[in-house]
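All protein chains but one are shown at their positions in the complex.
Up next, chain A:
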């Protein structure tokens, strides 16, 4: 972390300190009502709970895998709450907090990880495209989509901005660098939101990039900013501004949310093989939730009753996540052939029919096809 730590102090945009003190920023004013702050706090607590429940479900064998967002709640809720209804998101695979802001819940989000679907929702319904496993691919899709928005003239005050999410590791991919360049030369209405959680599985940020990530934007010809990714206020204010910039036809922005992945990469990973627990403890002090809580208390914006109510809501959510997960139906064998093509495809139709016959041949026999 040495290189990045050196840059951190100078360039980090922060509106809320780890102790919960608000520090106004000249370029990113943020005027939130008490109710809005309470709303952000609630979001943070609930997505953390959703995430924790999913990790538990994986341990219980209900999910094949889970990519935890623990530690990254502020980056996701801050940027997610900066979006307007019409804005369009191209996520990676860990962006459950952004999904939450778009109205997706456990019913949609758990399917991919449970292995009952390779998607899980209708992107158009939520303006939230499908999770992307192949690192960096979505940055080009987002850029192309933004180019389409531009061609449709859907910019301006009520226009559409596009945002895409990716990790620090993804900035090494050709696709991501091509996306930066395409977006720049086309002046596309897009925000590149990089959650630099310091690790790409076992590889620390400095194995990906010698230059601070946000500085890369300059080389492509658009602004890049580094924001405290554990500060929900800063993430909200900066993303809002970048979206406005895009919407008004001023082109792309790269936001590097400087944050930390508190847990394992996924439930299959063992971080003790490559990092020290002291590092995680240090980041624990910068926890995105406790600082908002401290702020609410300090400002007298919330009382014990409020916090208790949010905790109770989190409990309910936890129970709902468990029920929803177990209720996700297993697909039927012939679903393998579903929606491969838009038009009839004689070859596949024949293969499906043959497989149906094959399954039927087991009927009545032991181990009959379900």
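Everything that follows uses one rule, which is that a residue touches a chain if its C-beta (ideal position, glycine included) is under 8 Å from a C-beta of that chain, and two chains touch if they have at least 3 such contacts; residues count from 1.
We take it that contacts and distances are computed from a predicted model.
Engineer: Just go with whichever of "NAD(P)H-quinone oxidoreductase subunit I", "Raffinose/stachyose/melibiose transport system permease protein", "Nitrous oxide reductase family maturation protein NosD" or "Alpha-ketoacid dehydrogenase subunit beta" UniProt uses as the name of the absent chain.
Structural biologist: Options "NAD(P)H-quinone oxidoreductase subunit I", "Raffinose/stachyose/melibiose transport system permease protein", "Nitrous oxide reductase family maturation protein NosD" or "Alpha-ketoacid dehydrogenase subunit beta" narrow down to "Alpha-ketoacid dehydrogenase subunit beta" for the missing chain.
Engineer: Given the contact definition stated above, which residue among A:69, A:135 or A:194 touches the chain not shown here?
Structural biologist: Final answer for the missing-chain contact: A:135.
Engineer: If the hidden chain were put back, which of A:152, A:315 or A:335 would touch it?
Structural biologist: Only one of A:152, A:315 or A:335 touches the chain omitted from view, namely A:335.
Engineer: Per the definition of touch given earlier, which of A:85, A:151 or A:347 contacts the omitted chain?
Structural biologist: Touches the omitted chain: A:347.
Engineer: Residues on chain A that touch the omitted chain in the whole complex?
Structural biologist: 64-65, 111-118, 133-136, 169-170, 172-175, 200-203, 207-209, 268-270, 273-274, 330-331, 333, 335-337, 340, 347-348, 351, 355, 358, 362
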